[in-house]
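Note that this complex is displayed minus one protein chain, with the remaining chains in position.
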């Protein structure tokens, strides 16, 4: 039987298939559908310092093989997470990784510090696609210096595996990747959603209450794959790849491009059992191609 | 009957439906399918200073409701265009606009100067998504100063309507839009292709000979629409919008977001008659909504 | 009682066209149904089009536990519902179900069900359920026009049916709230269940409030997942933003900001 385990920055995953923040709730909603113990890990919904109501309705627009969302970090804050949610999920038989968001460097640091105390959370993923309210609302993840700063500040207080998730809405993803690597990130997650928009021509209005929103799904896969490939060549820390992964073929593409693990996002909405199907599909591919260790796929794209 | 005509930077178009560079040949290939006289205009394939062979095969990969191409500016150079192609197409009953590309500012200027002499070409569209070979291959369209420079230099020699087509692979599309407006652009075209990638997992190789390529088609529509909207709010020169337009609904979305005209690209491959269907569809929409002039749609998105 | 959610291929037993815009879809599950409650819905995977990427939500119109079938009432709106209308007996359809909360049992026998358009869908199942609990509700159904009035006999088995059409071609004329039963000074109902377009539900809620009648409505919303994980389908309530697919679709109007 092929070996699907991967070690990422010292953390051992039983397989490279994890689920993306904001698309998997806190995991428990999926227990009717799958055995969570078959997943490499679960990235839970963004946690911020305080309670956030998120954006107004409507928050969703369907697009051509994709969707736009403007959920906007709705969550009950880090206190509530530690008190109410953590106890409920901490004994899931898989890695639970918390997606940390904020509007200021201080907020990121505060949340990271609190999550650092939770024994069964082995890693956090900084979501730096959020707007920096102190700096005119430019997203942390679009300016290298800002990305380095927030990573470095969190690094000071966070002792476990620090992952940083990049925004694809940039001219040079490698500059951002280098910036967070410089800031002390152990792992880079690629990609968050592309900024998009949808219009209802009958009402002549934007579909989303926020006018623009984040594009996810198969539509963005080519862009995500390209970014994973670019960063893999430019930076020497592990990458977790995502963006439009719907099946094992997609997942393997990301690994060949350089991802050490992958996340399944929007696909969970269409088939809540898809993540374990991807685990099975990767295994079948490895058997067919006589690949013993899944780590042999990482960055194994032949370009000569 | 509703009035579909639009005036863009002094140039009158019989309707806002034009076809995108690189997807419509020089127009004559479509004469079997449609009456070119029903189009607002035709943007012909990129013309460069000298003959270019383009990239090696394979140049195309299908993606989820999109495609990647790495054609790479294959054309026989501006001499050949003026001598062989221009005479063949100059009397088409629609505006013929030449897409101008280059690897150096000098090349853009040279080509623009030559096209300026051609009586029946009322405008050019600078394709600034090309890499600047003198500046390490960064695309002209990704650095505002470079974008301003190439626009301003061409502006000095080009006396008719100067359109500049922006690359979407940037952090801030509005910065680039302002940059080319500052350089003297009359019109901004949005968007060129998103940089993407596809992998064949059976052969463990990139599908394209160039590894990465340009993503077009419905997959990118939400991103294109967002950029048109952002630029419409930031810059006060007319916009020609494109990216994934497949039907009249899509076209109207772009106009509501702020485009004065639209281009049909990849859709021409799937249905070579689609451009005239879009003209008809816009007219039908206007009749249904009792809109007298198509110009009333431009930027008419209700966001209050 | 199992309340587990399933992802399952169901067999298309029959597609019955009611009129130009509406049809019934009878589906059989491969194994015994879990418990399904009135007001719950399913998420249907529509295959065969690039423009139906996400699942489509539909209320459960009725359930037959003995035959292991459930019925949907679908109104043709766009690409997805058009595709469903073309399904044939013997095809399969992938469903996630049962989803959402449910209408609550009333503490009274004076019950009114009000439905408009395809909003009537969950009311049939509710009426069945009320019957099983020895309640025979009054049922007020609004339609656009005579051509679209349908299933009246079915509803009549479970309650006292009144019809109103926008154009007056059958029953009374007007919107549901224009019905004569609402024009009296005192209404005889102690509980109203309502489902239909937003504007209709808001109008009915206003009447209910005026007469201090308890009222539950089943909300629509744009859903990406349907089982609580995407947070796309929220509605503001007394507890903040709640998920229509989990805390709803049925809400007591007192909890809404209407």
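First chain written, first letter: the chains are A, B and C, and each begins at residue 1.
Everything below uses one rule, namely that a residue touches a chain if its C-beta (ideal position, glycine included) is under 8 Å from a C-beta of that chain, and two chains touch if they have at least 3 such contacts.
This structure is a prediction, so every number in the text was calculated from the model and none was measured.
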{"item": "Per the touch definition above, residue among B:10, B:54, B:87 or B:137 touching the missing chain", "value": "B:54"}
{"item": "Full-complex contact with the absent chain, from B:18, B:48, B:69 or B:132", "value": "B:69"}
{"item": "Selected from C:50, C:85, C:152 or C:175 as touching the chain missing from the view", "value": "C:50"}
{"item": "For subunit B, residues in touch with the removed chain", "value": "22-25, 29-30, 32-33, 45, 53-54, 57-67, 69, 71, 74, 217-218, 266, 268-273"}
{"item": "Where the missing chain touches subunit C, by residue", "value": "47-50, 53"}
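Simple rule for what comes next: only the chains that are shown with their structure count from here on.
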{"item": "Centre-most chain, if every chain is reduced to its averaged C-alpha atoms", "value": "A"}
{"item": "Inter-chain centre distance, subunit A versus subunit C - centres from mean C-alpha coordinates, in Å", "value": "36"}
{"item": "Length of the line joining the C-alpha centres of subunit A and subunit B, rounded to whole Å", "value": "34"}
{"item": "Intercentroid distance (Cα basis), subunit C paired with subunit B, Å", "value": "47"}
{"item": "Touching two or more other chains - residues of subunit B", "value": "65, 218"}
{"item": "Touching two or more other chains - residue numbers and ranges from subunit C", "value": "50"}
